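Please see the structure below; I have some questions.
All protein chains but one are shown in place.
After this line comes subunit A, so read on.
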Amino acid sequence: MKVIYFATIVVLFLCFSACHKDDVLVTEDKRMAVFATLLDSNNVALQDLAVNVTTKVGEENNVLGASHSKALGKVDFVSLVAYNRGIVVNFNPLSSGDHNPNFMSLSYVDPREFMDREESVNLDLVKLNPIQDVDISIDRLPETDSVEFRIQYYNTTQFISLDEENNPIGKYQNTSNTYERLDEETASFQNSYRLPVGSPIKILYTVNDEAEKDTTITVNSANSIIDLEF
């Protein structure tokens, strides 16, 4: 009987602990100031864009602090910090009600969890590229039997590590890929993308199962439509 009683208490304790494991624990008597200057790719100051600090990638609703860029693109606000979470400083975050779809989102990630976090983060110049619609069409020439290709492009949300040495950003995907094969059943491919201006689109292709080749096109206002034939 005593064993059952003891086991019940242990199970209840474990359940209680598990239920509270993910609670965000805010550090007492501590704040972090965030400073930056927000520019577009042409070094024009961006005003009224949302900026916030969240606890980690994937916890966009755990906002520790929030603000908007001011005149001359100045960002200057104060955030809470949590000792069982890292920080993510998000510029123009998708989760914000004030997200501007004409610009990319950029997040600076520091996943370290510790009590003595620095009192300020100065990101200096932060550049947000405009977003552009790009239509990509790839056609198979009549003399080609098959084309296999991979379109590698940069996402509209980018991540940069604040602690690259210990926490490289590799696990966060800054690029995406589209795979496709054209043959006698499929003669052409067409898709629309929203891509950061200035970012490269790399197309790696194999014609008739020969050696892989690649070509790179940079997104700019002159190439909103890309037509390729192999």
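One rule holds for everything that comes next: a residue touches a chain if its C-beta (ideal position, glycine included) is under 8 Å from a C-beta of that chain, and two chains touch if they have at least 3 such contacts; residues count from 1.
Please note the rule applied: contacts and distances are computed from a predicted model.
Student: Quick one: find the hidden chain's UniProt protein name among "Multisubunit sodium/proton antiporter MrpC subunit", "Outer membrane protein beta-barrel domain-containing protein", "ABC transporter permease" or "ATP-binding cassette domain-containing protein".
Tutor: For the chain not displayed, UniProt's protein name is "Outer membrane protein beta-barrel domain-containing protein".
Student: Out of A:Leu25, A:Leu125 or A:Leu141, which touches the unshown chain?
Tutor: Touching the chain that is not displayed is residue A:Leu25.
Student: Which candidate, A:Ser67, A:Thr206 or A:Asn223, sits in contact with the chain we can't see?
Tutor: Considering the complete complex, A:Ser67 is the one touching the chain left out.
Student: Can you list, in ascending order, the subunit A residues touching the missing chain?
Tutor: Output for subunit A: 23-33, 35, 61-67, 77-80, 82, 119-120.
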